[in-house]
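Heads up, one of the protein chains got dropped from this complex, but the rest are sitting where they should.
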Amino acid sequence: MIEQKVVDPHFMLFEAKREKKFITGSEVVKEAIKRANVDMAISYPITPQSESMHLVGDIYAEGYLKDYYRGENEFAVMSAASGAAMGGVRVFTATGGPGTMRAFEMFPTWSGSRLPIVCAFMTRGINSPLTIQPDTIEMSFLLDTGMLMFHAEAGQDLFDMLLKAFIIAEKTEVHVPIGVFIDGFFVTHTRESIEITPEDMKLPAYDPYSAPVPVMDMENVPIRQIRDPFVMKSNFVSYAAHASWQQEIQAAAERSRKYIHQYLGGLVEVENEGADIMIVASGTAVSQSREAVAMAKKEGINVGLIKVKVVRPFPTEEIRSLTKNAKAVIVPEFNIVGWLCREIKTRIDNNEKVMGGPRVYGGMTMPPELILAEIRRCAK
Amino acid sequence: MEERFSIRMSGLGGQGVVTAAHLIGMAASRDGKETAVNPFFGAEKRLAPAESYVRISNMPIHERGEVLYPDIIVIFHSHVVNMGKSYTMPFYDGLRPGGIVLINAEGPHDILPDDMLGLKKLNARIFYVPATKIALDLADTDLSSNLAMIGGLLGVKELVSQEAIRAAIQERFGGAKFIASGTTAALDDVLKSKFSKISQLVEKNMEVIVAAMKQVKEFLYDEESLRIAAAKQQNGGTTMKAALIPSARVNQELCIGCKRCLMTCPDPNVIMYHKAIKKAEVVEIRCKACGLCVAVCPKEAIKIDYYDN
Amino acid sequence: MELKKVTNYQVLPGPEGFLPPSAASMGIDLPGKDMSLIEGREVLEEEAMQKIAEKLLGAKNPVFFPGPQILWTWKEGVEEKAALIKQMADAVGAKIIPIPNHPNLTIWHNKIDVCVFVGVHCHYANVALKIIRGGSNCYTIALCGVAGHEDAMITLREAGVPSYKRLLEIINEKKGVSK
Partner (left out) sequence: MKKELLRISPGFEDVMPLEYKELIENGPYFKGYGVNDLGTYKEILEEHPLCAGCGLALALRLTLASLPNPEDTIVVGSTGCNSLGFPQAALQNIHSLFGNQNAVASGLKRALSLRFPDKTKDVVVIAGDGATADIGLDITMHSWFRRENITTIMLDNEAYANTGGQESGMSSKGTVLNMAPTGKKFPKIPVPELARVSGCDYVAVVSPYAPKKLERAVRRAILVAREVGPTYVQIFCPCPTNYKFKPMEALDIVKVKEVDGSYVSKEYFSPEAEELIKRLEGKKDKKE
């Protein structure tokens, strides 16, 4: 284990000299968590996530984390993560696909309990029939759990988003969980060059007493101070409390926007702003779209690309403004339901110009040519 | 033209608020009216706020959920009025102008002056009926208080016929399996156990209903009543008579200070122990009168009694 | 790119509709460093304090809601803050009703026209502030030690002993003038 010093997060992320490493997405997780000053990680194997949590186990063995274990199933793992977070430590875990579904009841519970857990989701198809292949359908189910959702395009995003997720999640006025989503196989198992921060630097430790709720340690303000959302009494105030509680979780997400701008440079990135045809995509669909944009350019078609980095909170104003003058909006996705398309359609005016697709799912790769075909169609 | 009555019944869990609504609904249905009944309660047990709603009309009813804008409010317990044990604040929130409030109380009750003013502004008519007292006097059980409240309600407005109510009681308690929450079903059994035969249960409870119909009285907003109400608030709030409350009581002469009762009471800080004199004492306001302490007392020093708070 | 929701929303006393929205969802941001909010509008802390003093002194039934973080001497510095809050409440003739747990019927029972939240955990304060706007016309003020509360009609942020001292000073000055 290399001796690490705590540094100012801004310095570590934006100023310290980075080193280039040719690694897989799973290794990116290891490198990020190594620098995140995480107290505890809990794991459970599921393809395509397993490798990343093995590697987190390895750095625990080296001494970078204080505690680590394999739980008995994802519901138990996410439950234990909530117990650890309520006890006041920084906790990390990861899952994907069917694991996400198995653990599902815990995600809104994390948000409702104001727990700043960071969870990596290596997305994969959901049964039945059995599949282990990439698919982003689980993100559709998670849209309304109160979690913030970052969608990494590739390994570099993954590294930065994981570290920044801890910083943003732990802000007192935010203090809700963040899911960092990575497309299984396309990112987790792809080896590429990643610029990583110095190995001897780490984020400052989590201060449990900065939480907007009391820590469950019997060491802070005492007694009769429950932390969980127990408002199931029978009177109007209880209903009002529950309604307000739900509003507050959404408000927390709104408050994160400022920090997302500060650390991620915004909820979206745009290429060729103002083009007649705009592609809106997240995750691997962005990478494929970049290729398609370049191909279209060669053919003389001017296409723009909006990369959605953050799905919750949703970049409503950004997408409204950036697609306002576009004649066509193409939304390529790696799932059958087209959740990103749905999100956009419900938020912009003249939404008949939004093309649902192209879409692939069930593990299929989306060739840039497929997106190009859609661009050509729209350009006619 | 549609003639619809929306009734909100508020009380505490275990008082039979849900059952009362059910009986009225069954009776209305027998009378050939359209009706919908639904309870609403949290995941709580006895003595927590409980409400149920009855809608009666000559036209089909589609609306669901809480009756937010009632024509009639029926209040089973004084705590709904003065202790905030209500789903809404104030307890008459949403009452339609000219609406009716019926309260389980023995005498001219004292709704707090501000609430009184609010009700007056609405031209609300306030009625009271000593339902618990009538139930205890005639049926020998406070579990019949809800039937007395039905009587009070019918005394104010003949929403359903007496024949239909009688038939409803017969149907509800007369054998056929009725689907209710576990706790309600358990209380039904307790009520049934108080009477040797179902016919006796029906007759006694009809007596309760008829007596309550006669005894229900209207509160008048005259100066005297309002003055009394104001004076009562100055004296530190309500003096409205709550129902008689059963509680354990220790006969200190018989108590030997063995502490068995202290360790057998399911509720905290109900039975206190006087170290100096080595005697147990019951904090009556906290006692739920389950009788476990009576069962374990080796000296028969504890009894359950009704007292008046 | 950074795009903000353009909003004209004002955080005014309730009730607003059947259930008012959260201020954050209406595009109201928390105040920036050294700033405060009055009814959703970002202002200098001094201006907010002046308004707080006016509101408290003009209230019929002002109430302070101290929360657990100021009710108990659980960490250093709490006593001094508590003493200042007590002086403030006394200076404006406010009642003190502790919120050691989460909000309850107090808000309705007491017909409060102006209230001050201080030392309540941010989450519970936010929930309570929303409930109050939902069901009453109470004017809410938050003296927050962290990032502030956009659902309060007036909020300070990072308020500690210096802010409390200044606020007390303003209250006393205004009281002198009004007398």
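Quick notes on this one:
Per-chain numbering from 1; labels A, B and C assigned in written order.
As a convention for this text, a residue touches a chain if its C-beta (ideal position, glycine included) is under 8 Å from a C-beta of that chain, and two chains touch if they have at least 3 such contacts.
All figures in this text were calculated on a predicted structure; none of them were measured in a lab.
Counted over the whole complex, the shown chains touched by the missing one are A, B, C. From the options A:109, A:140, A:244 or A:335, the residue with contact to the unseen chain in the full assembly is A:109. Across A:45, A:83 or A:265, the single residue that touches the chain missing here is A:83. Of the listed positions C:49, C:82, C:112 or C:143, the one in contact with the omitted chain in the full complex is C:82. The chain omitted from view is touched by exactly one of A:36, A:55, A:91 or A:348, namely A:91.
Of the candidate positions A:98, A:116 or A:214, contact with the hidden chain is made by A:214. Panel shows chain B; residues 13, 43-48, 181-183, 185-186, 189, 259, 262-269, 271-273, 275, 280, 286, 288-292, 294-296 of it touch the chain omitted from the view. The missing chain lies against chain A, touching residues 39-40, 42, 66-67, 69, 71-73, 75-77, 79-89, 91, 105-106, 109, 113, 208, 214, 216-228, 230. In the full complex, chain C touches the omitted chain through residues 66, 70-74, 78-79, 82-83, 86, 96-98, 100.
Convention: only the chains that are shown with their structure count from here on.
With chains reduced to the mean position of their C-alpha atoms, the one farthest from chain A is B.
Each chain gets a centre from the mean of its Cα atoms; for chain B and chain C, those two points are 40 Å apart. Mean C-alpha positions place chain A and chain B at a centre distance of 53 Å. Distance between chain centres (mean CA atoms), chain A to chain C: 34 Å. Contact of a single residue of chain B with at least two other chains is seen at positions 84, 89. Those residues of chain C in touch with two or more other chains are numbered 105, 108, 135. Residue ranges of chain A in contact with chain C, taken from their complex: 114, 171-173, 175, 209-214, 220-222, 224-226, 231, 235-237, 240-241, 243-245, 247-248, 250-252, 254-255, 258, 261, 266, 268, 270, 315-318, 321-322. Here chain C touches chain A in the complex through residues 1-5, 19, 21-25, 29-30, 68-69, 71-72, 74-75, 100-105, 108, 121-124, 126-128, 130-131, 134-135, 146-148, 150-151, going by the rule given at the top.
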